[in-house]
Every structure is written in structure tokens, then in C-alpha cells.
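Everything below concerns the one structure shown next.
Omission of a single protein chain aside, the complex is shown with its protein chains in their original locations.
On to subunit A.
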Amino acid sequence: MTDSKYFTTTKKGEIFELKAELNSDKKEKKKEAVKKVIASMTVGKDVSALFPDVVNCMQTDNLELKKLVYLYLMNYAKSQPDMAIMAVNTFVKDCEDPNPLIRALAVRTMGCIRVDKITEYLCEPLRKCLKDEDPYVRKTAAVCVAKLHDINAQLVEDQGFLDTLKDLISDSNPMVVANAVAALSEIAESHPNSNLLDLNPQSINKLLTALNECTEWGQIFILDCLANYTPRDDRESQSICERVTPRLSHANSAVVLSAVKVLMKFMEMLPKDLDYYGTLLKKLAPPLVTLLSAEPELQYVALRNINLIVQKRPEILKHEMKVFFVKYNDPIYVKLEKLDIMIRLASQANIAQVLAELKEYATEVDVDFVRKAVRAIGRCAIKVEQSAERCVSTLLDLIQTKVNYVVQEAIVVIKDIFRKYPNKYESVIATLCENLDSLDEPEARAAMIWIVGEYAERIDNADELLESFLEGFHDESTQVQLQLLTAIVKLFLKKPTETQELVQQVLSLATQDSDNPDLRDRGYIYWRLLSTDPVAAKEVVLAEKPLISEETDLIEPTLLEELICHIGTLASVYHKPPSAFVEGSRGVMHKRLPARTGSGEGTECPDVGNAAGGSAPEAAPSIIPSQGDLLGDLLNLDLAPPTTTGPTPSTSGMQMGGMDLLGGGLESLVGTLGGDIGGSPAMGAGFGAAPAVMPASLNAPVGGGLGDLFDLGGGVGMPMGAYIPPKTVWLPAMKAKGLEISGTFARRAGVIQMELVLTNKAMSVMTDFAIQFNRNSFGLAPAGPLQVLTPLGPNQTIEVSLPLSTVGPVMKMDPLNNLQVAVKNNIDVFYFSCQYPISMLFVEDGKMERQVFLATWKDIPNDNESQFQIQDCHLNSEAASNKLQGSNIFTIAKRTVEGQDMLYMSIKLSNGIWVLAELKVQAGNPNYTISLKCRAPEVSQCVFQCYEAVLKN
């Protein structure tokens, strides 16, 4: 007599049989039939046809049968709304039942039936149940409000259920309080601005009292709710912490983690010199370690959270390295996470132990784990200088094992070690070279090639080694091809005599036989460099490399802060903000850690400044974002303020896209590298007034005030100011949750500025602005972070000017001067696109020598010439020439033929493209004719538009 038989009926006329049984007079038979129906439902069979028959069984005093019918109703009511009405009567009646269990059951089930008509009938019984004398009914009714809110939020507000729910926070029964808190928290989440939870010291006190008395689950609800509160000062913060710490000894890991979340958050507010602060830090470590003896799934959740905690406050677990040692039988997901934390905790004090462990792990079975262990050894070498030598020898031992993937991984990390400690461990190169043939992964091949190229002068047969790679050049991945190209050029610069043939071979492979624009362009650059100025080539190719950072995979600080506020939740497991994986949560406020409040003493001030990092060293300046996370990164376009990185000479950052480089690419390249050398010839040429070429570095973020100053100077010195189009609205407030952005572009003193006006038309304060550009035709990119220092209050407007550089990634846009922009603030990320006048890109040294102009004009094929008409322009040629010069369009020569003025002009774009122009102006005729010649004819249209705009303004 078991229930499993219900799963076995699969005959054809089943539905009919069931129908008959459901309508049977015998109670037992009825119950049997309903069980069969539920069994079919579970397996996914459609038994909705039996709806009326099942509902008929609802009127019964048998609780078990009633529950089964309710279960059926919850599943099918939505598909049969009209028939579901039949059940209402019973529900209403059950809500009046003397048995509290039945009252609760009815109200619980009714809330799960998502049929509008039924919901209407639910209101009255629910109101009664919320005030029921029995706590069991009240706690069920509290959750039911949340259910109802999910179906019809308006109804809940209209009926005043929210107020009743708020009252339940003061209920005498702890479980009612806990459920009310859970329901309110959920409802509050969908109304980010409402003050539903209304947390104040009084209500917090009630919650803390209930915390001691309710079930483990209730404690979690309350702690999670507490975490949303921001205490008024450090005293309140401390008193809450004191009442929360006992929870750290709870057997339920979720209670512990939620308590840790509250403590981590409120700790931010405590002054560091407080004794209690130190006590609290000490109290946090043992429970975190204890979490590691839980079941593996919980260990995984705990480890992902510990990873965050260690990044935020490394001091908590710095002495607990041993507990993160991997056990042979740990599931792989636990192993990988432990390894991550081991690397983070590695320090000079424990490095010997860590290394011994890592070496052990490198001999395990799981490929991913072994690779990570090898990589970890490399990270240790970079992090702890004293251990570098031991790490290198460990890596060499591992290479000797000849296990293919171990060798490859080791070579990749050794490359980083060379970068960090140049001229120290090169003696191992010989060993590395022995393994050349076994490398089959692109990353390892590229690393090896880099090593050979970098140390070409010490490797006798470097040319042979590189040549061996060259044979299958076209089958290699791009990464390897690029590295090979650079390595051979390095080799050539170091040993020019014997490698000429090799370098020619690789250059022709890269430029002529390859379809890859990156590769081709890099090839061309090298070719040009080598053929024009070998000294410059040496400077560029063999330049000093920037240091690599010690820590990797660090989470960006603002994200880390947010994740700390989400300890214990899915967000902390994914290491992504909730908006990245929860639908419809984009507008939800990002959680933030509270700011430390001063305790009134002046001595505290310096401490506050670097509060974020704790006593540990500040996070390394450049952050390598972690890769290969659980979710696609696309979902999570998180715009960090761009870290200002200088142009890195030896990397592939110099992508000039599909543009023609032959014109003046070389100068522009040298110009970018050498600061402002490129400016000097133009200065020397001189016009009437000295052109105001200011040696402004591209990277220095020029504040608004400073820019204006430059502008003033420019206005005096130059015949006429550069053309600045009027501001237009780029992002209407409607589309951006209240943020309106308008703006324009200007070129001031050689710096391109994006001038933005941000207006907050929403009700809440906006902070954390950041901006990013999509790739664009001329590599425009912000040269510094968006300087919005103060939060933008409602109805406030702020003007910002953002200096731009032209060294960003390049992609051809349509139209050519289109720019796609993403702006982030604390509310969301917004996207818009705008068009910049191409004249922004006309550089100050765009005046060509007459002879060169003539030769170039002839040299450019006639196919590349385009003609345009400018109508209704009433300037004479002199005025036109002056006006154009203000925008860096230089007149080189003027000829008058039969009353017609012919002006010859030259323009140079920031990426080195030259545009030559011939402007025909006939006295008395308002229509000008202009011919443009350029090696990249695509730009002509834009240039013409500029002419028109400049001349008509």
C-alpha cells in the first residue's frame, strides 16, 4: 500500500477513468483518484481537463484531501480562470474555520492563485487573517501580502495592507515579525524610493529583540533586512554589532554569513582606533573558518564570500592560510576556490608553506586545477619578491615533468616573472627553449616567442628558433603572429647583420599575405619605422616596459563594496551585481557601504582619508579584470572610470584601423611617443600670429577652468577661434531615467574637449558618473575620468568638460564621425550616439610645405578627388582663409585666375591623414566650389561638412 503506484498508470483512457473515480461516492476512492491526478501533474502530463471534477472534491473535512485539491488548484487555476471562481466560496468559508491550521491553509493557497477575480475576493479574508488571534495565521497572512503584491501591487496599496504589515513588525510573536520583515523587504525592493521599511532606531531595536527568539530562517530574514540599514553614527553602529555578534555561533551557516554581512558593513563606520574595532575583527575569523567544515556546497558559497572579504579586509584571515589548503577529496569547485584564496593570502610569512602545497597540487589529476596551481606559483613569485627564486626553481622542476599542459602553463607565468624582475632569471632560458616543440597552445607559444625576442641577444640561435615558428605562420593564431612579428623585429634591431632576411620575410608575410588588419598594420608600422628611422624604431620597439601589477583578478573597488553588501547572496557567489543576472532590477539602487563617521576628534582626519584600504596596502593601481566568470560579461557592462594608461609602445594598442597610414602616420606615431616633438616644425613655419600650440599632454585631465584659460589665450593669439558647434541634446531625460545630457565638442589648445551638460531631472540624487566610448573611426577615447565630483541633486545642472585622446581602439563607423557613448551613474547605464565635427581632429601642424603639397596633389589619383558646392557664402577669400585657419585648415597658396581666387589648403587629421583642398571663390558669386583630395576618400564628405559649418558661422 504505497503511493508509488500512482506513477505507473499510463493507459490511454486514463482521463475518463479518473473522471469517473473523482465523482465516485466513496471517499477513499476519491482520494486515490486525486493522488493519481497529482502524480500525473508532477510528471508534466496535462490533467487540466479534470478541473471541475477535482474542484468538486474540495468541500471535504479531510485535510489531506483538501491539501491535494489546493495543490491542483494552484497549478491549473490560471489556465481555467472561470472555473476557478467555483473554488472561491470554499476558500472564504475556510478562512472562517475554527481550526487555525485550516484558516492559514486557505489564506496561503488563495494567495498562490493568480486569477484577478479571485484576488478581489481574497482581500477581506486576508484583512481578517492579518489580525487573527492565532500567530500561525498571522505569520501566513504576512507572507500572503507579499504574494498579493506580486499579483496586483496597486490593490495592496489601496487596501492599506502595507500599513497592517508594518504594524506586524511590532507583533508579540517573533515568527510573525520575521515573516513581516521578509514580506516588507521584498515589497520594498520593487519600490526603491519608498520608505516602506522605515528603519529607525526604534524599529531596529524591535528587530534585534526578535532576532534572539525566532527560527533560524527568521533570523536570516531579519539580518538581511538589518544589512540595509545605515546607522546614524558609530555608537549606534557599535551597539548593533554587539547584538549581532552572538549570531556568529549559530549552527546555520546562512545565519552566520548574514551576520558577517551586517558586521562587515557596519564596521565601516567604526573608528579604527576603537578597541571594539579590533575585537570585532578578531571575532570574525573563527566563524568564517568554521564554515569550511560545512557540506561542500555551503563551503563553495562560503569560499566565494571569503574571497570578497579577503579583498576588502585582508587582515581578518591573514593567519588562517592553512585552512585553505586543498584536500584530496574536495570537490573540484571547492579546490579551485581555495586556491584563489591561497594566492590572495600568500605573504612573506607563509610563502614557504604555500609553495610546498602548490607544488603538490601541480601533480594532481584535474587539468584546470593543475593549471591554476602552476599559475599560482607564478603569482607568488610576482607578489613576494623574496620567494621569486624558489618559485622559479619550482617551475623549472615542473617543466622537467614534461607534462604538456604543465609545461605550457609554466612558460606563460615565467614570462610574467621576467617582466617583473628583468635581468635576474634569464639563466633558465635554455631550459625553456628545450620545450619549444611541445608547445601547442597559442598563449604558451606567444609567451615563448616573447621570451626569445626579448632576450634575443642572449640566445645564440634565436634566429633559428624564430625561423622555425615562421614556417607555419599562417596557421598560427593572431596572438602568436603578432608576437612573432614583434619578436623578429626586436631580434633584427639587436642583431641587424644576420637577420635581415628573416625580418623581410616576416614583414612581407604580415603585410602582404595576411587578411588580419591588426597584423598588417603592425607590420606596416614596423616597416616604416625600420626604413625611415632605425633609431626611432629602436626607441619604440625596445622601449622600457611598464611594470606589471602584483595582484590580479582584483574586483573593481566600487563593485567590491557593492558585493560586500550582498554577502551570502547569489551576487556574492557570482561576483556580479544583482542587476547583471536578475531581470527587471536595472533601476534598483546599488547598495553601498556606509561612510565612516568621525567621532569628533580632529586627529582622526588623516585616517579617514585612507579608510577604504584598511591597514593593508591599497589595492594595486591597475586592475586586471577577472575573466571567464560564470556569466557573460556582456550582461554586465560595468563602466569603470578609465584608468589612465599611457600609450604603451610595444603592445598592439596602436591600431590605426583601416585608414591609410602612408601619409603621415609616422609623424603621428613619433608625435604620440615623443610628447610634442611633432609640433615643432609647424611652429617654426609661423604665420602672422604665432599659433598657440601648447605642449599639453594628452593624458593630463584638463579641468574646465584651465581649459577656459587656454581658450582665452588662443582667442588673442589666433586670427579667429576654432569653430564650436552649438550644444545639442544627446540624451533626453525621458530615455535615461531623468538624466539629460547635452553637449558639444571643442578643440582648445590642441586638446579635444567633449563639453557636457548633465542635468538631473529625476527625484533622487545621482552619483558615480563614468563615461566610456565605443570604438570609433578615429580612436577617440576619454583621456581621464569624468570629473563629476559632487553628487548631482534633483534639478541640478553641471557642466563638465572631458578631455579626449585619440589613442583609443579604432573601428570604422557609419557615418564616419559617429560616436557611441555610454554614461553610467548610480542608477543605470545609458547609451547614446552623437556626431562630432571632424574639424576637432584637425591638428595644429597641418600646414604642408608648398613643394610637398604639389607633389602630393599629383600623387593622389584623380579617383580620390571629390567636388562639392558651398552655397550662400558671402565672405571674400581673405576672410574665408582666416576663418578656416582658426579651425586648423591652413591656406598654403593663393592664385587668382580670371577673377577667380583659387585657395590651396591642407589639413592633417589626428591620425595622420592629410587632406588637400582647392577652394574656388569668385567675387560676387555666393557659391564656392571645393575639391578635396585625400588618400582616404571616405573622410571627404565629413571634411566638406566642416568647411560648410566653419564658413557659415
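Just so we're on the same page, contacts are C-beta pairs under 8 Å (C-beta built on N, C-alpha and C of every residue); 3 or more make two chains touch, one makes a residue touch a chain; residues count from 1.
The criterion applied here is as follows: contacts and distances are computed from a predicted model.
Trainee: Pick from "MHD domain-containing protein", "Tubulin epsilon and delta complex protein 1 isoform X4", "BRISC and BRCA1-A complex member 2" or "GPAT3 acyltransferase" the UniProt protein name of the chain that isn't shown here.
Mentor: "MHD domain-containing protein"
Trainee: Return the single residue from A:Asn195, A:Asn329, A:Thr497 or A:Thr790 that touches the missing chain.
Mentor: A:Asn329
Trainee: May I ask which residue of A:Ser170, A:Ser293, A:Thr431 or A:Asn925 touches the chain that does not appear here?
Mentor: Touches the omitted chain: A:Ser293.
Trainee: With the missing chain put back, one of A:Lys166, A:His250, A:Lys272 or A:Lys920 would touch it. Which one?
Mentor: A:His250
Trainee: Which one, A:Ala20, A:Ala49 or A:Leu101, makes contact with the chain that was left out?
Mentor: In the full complex, the listed residue that touches the missing chain is A:Leu101.
Trainee: Touching the hidden chain in the full complex, which residues of subunit A are there? Just list them.
Mentor: Interface residues of subunit A facing the absent chain: 2-4, 6-7, 35, 38-39, 42-44, 62-64, 67-68, 70-71, 75, 98-101, 104, 108, 111-112, 114, 134-137, 139-140, 143-144, 146-147, 150, 173-176, 179, 182, 186, 212-217, 220-221, 224, 243, 245-247, 249-254, 256-258, 286-287, 289-290, 293, 295-298, 300-302, 322-323, 325, 327-329, 332-333, 353, 356-357, 360, 363-365, 401-404, 566, 568-574, 578, 581-583, 585, 630-631.
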